[in-house]
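Shown below is the structure under consideration.
The complex is shown incomplete by one protein chain, all other protein chains being positioned as in the whole.
All chains are identified by letter, namely A and B, in their written order; residue positions are counted from 1 within each chain.
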Amino acid sequence: MTEHTISAYEAELRHLAGKIAEMGGLAEQLVADSVQALVRMDTALAQRVVFEDRRLDQMQRDIEEASILVIAKRQPMAMDLREIVGFMRIANDLERVGDLAKNIGKRVVAINSSIVQKKLMVGVEHLAEIALEQLKHVLDAYANRNEALARQVRERDDEIDALYTSLFRELLTYMMEDPRNIGQCTHLLFCAKNIERIGDHATNIAETVHYAVTGSMFETERPKADLTSEQAIALPG
Amino acid sequence: MAQAALAPRDAAPAVFQTVRTPDLHPRPTKVKADTVKVFYGQKQALHGVTIDIPEKAVTAFIGPSGCGKSTFLRCLNRMNDTIDGCRVEGEILLDNRDIYDPSLDVVELRARVGMVFQKPNPFPKSIFENVAYGPRIHGLARSKAELEEIVVASLQKASLFNEVKDRLHEPGTGLSGGQQQRLCIARTIAVSPDVILMDEPCSALDPIATAKVEELIDELRKNFTIVIVTHSMQQAARVSQRTAFFHLGTLVEEGPTDHVFTNPSERRTQDYITGRFG
């Protein structure tokens, strides 16, 4: 793509794109750390996640301000306008991702000492793996303006939703088996929900990428496989 | 014939295709241009422009300086006739009638296709006389009272009446730039044209005056077909329903304004409206 006639404009856009990349990296890191903390019950790591999230919030505010300034100063058009709107939306999503990671971190601190059953953790870990992968892919898709990859991410959200639904049932089963598990399982359920939400934000970002690149919205409603909110849960036996 | 094979030195690419995006709800066509070519002496300024201009809507022509947008605009009321050595080829239909047909009187055409210019150019006469001039020379008013009625109505339509009602007989050149431009618009609509051509009508005005003129354009489009040439892409985006992008004497892209300014289909359009030209 040819550069803008006004070099300062070009520099501003580059700066913002760099900020988004940085923010993406940080968000990714926070999610990975929070899941790590959960799996290992590493309270210190969890606390660091909670602390680091502030930086993410700050970055989001910075990006928003800078974007507004660019809009005010340059009146961007077409691709540039979409890109800037994309900056703001992606920053927003990433900030939310950070919040969700922080939430997981907080729950790790809350669960704390209690020994968590390994088998409960496996499902959550797998879910987190896929969510992280989604996040990573969507950030790659953004960095490379890869619309196909973004589409892939969006379609794969089904998988997370499905996984979450099965995890939900699994945890429910545990809770019914042994009421002592209820506390732990509830925390885990929320963590799983948070991870599932992270996947949703990845999808959002994928949509933003698609819009920024093509200028059009995705034609159909996003596939939705998280049916827990819609289904009546039949309590087993 | 041998000469015809030699392309002029600064000719546009031999093959080019205008990218067209239709309106979601197409309006009837008011002006239809088909392969319009304009030559200034040996130099070709327009390389075959084909476009349909919809009725009762604002169509904006954008493009870098010297891209032919003003030249094309001035074809629509045959203003190019006044330039020595200017030759127009192709066909322009106004309500399905060829405006270059010898049977059509150019004076009548210019009454039907009014024009507002870049620099406000009121006649050095009174405000009243400025607006009354057109109706007078075309004999549109049968009596003095009728003429007055036309003047007042035109000034009202140009949202200028309230500002000048107490000084209709003071010189039009004493108004501010924005008022002068609205006076010129009133002068144009006083002859009830079908089409109003505007050649960068706000380029000499300050932002407030520009906003007033833009507001007026938006109001006028209910009754008139408006074609506006502008250097301000924001203005084109604000006032027009359709946008046509010209470059090097060709029409590169035309489509709904919303489309052109958020997601143009042509690379050159994109480069131009995002400020990447050159």
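Everything below uses one rule, namely that a residue touches a chain if its C-beta (ideal position, glycine included) is under 8 Å from a C-beta of that chain, and two chains touch if they have at least 3 such contacts.
Assume contacts and distances are computed from a predicted model.
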{"item": "The complex's invisible chain, by UniProt name, from \"NADH-quinone oxidoreductase subunit N\", \"RNA polymerase sigma-70 factor, ECF subfamily\", \"dihydrouracil dehydrogenase (NAD(+))\" or \"Phosphate transport system permease protein PstA\"", "value": "\"Phosphate transport system permease protein PstA\""}
{"item": "Chains shown that the absent chain touches, full complex", "value": "B"}
{"item": "Given B:Cys184, B:Val252 or B:Ile273, the one touching the chain that is not displayed", "value": "B:Cys184"}
{"item": "Absent-chain contact - pick from B:Thr50, B:Thr173 or B:Ser203", "value": "B:Thr173"}
{"item": "Touch criterion as defined above, residue of B:Ile51, B:Val116, B:Val229 or B:Leu248 at the omitted chain", "value": "B:Val116"}
{"item": "Absent chain, residues of chain B that touch it", "value": "77, 79, 82, 84-85, 107-111, 114-117, 119, 121-124, 133-134, 137-138, 173, 184, 187-188, 190-191"}
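Definition applied: only the chains that are shown with their structure count from here on.
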{"item": "Inter-chain centre distance, chain A versus chain B - centres from mean C-alpha coordinates, in Å", "value": "51"}
{"item": "Complex contacts: residues of chain A adjacent to chain B", "value": "1-6, 9, 74-82, 214-216"}
{"item": "Of all residues in chain B, those that touch chain A in their complex", "value": "233-234, 237, 261-264, 269-271, 273-278"}
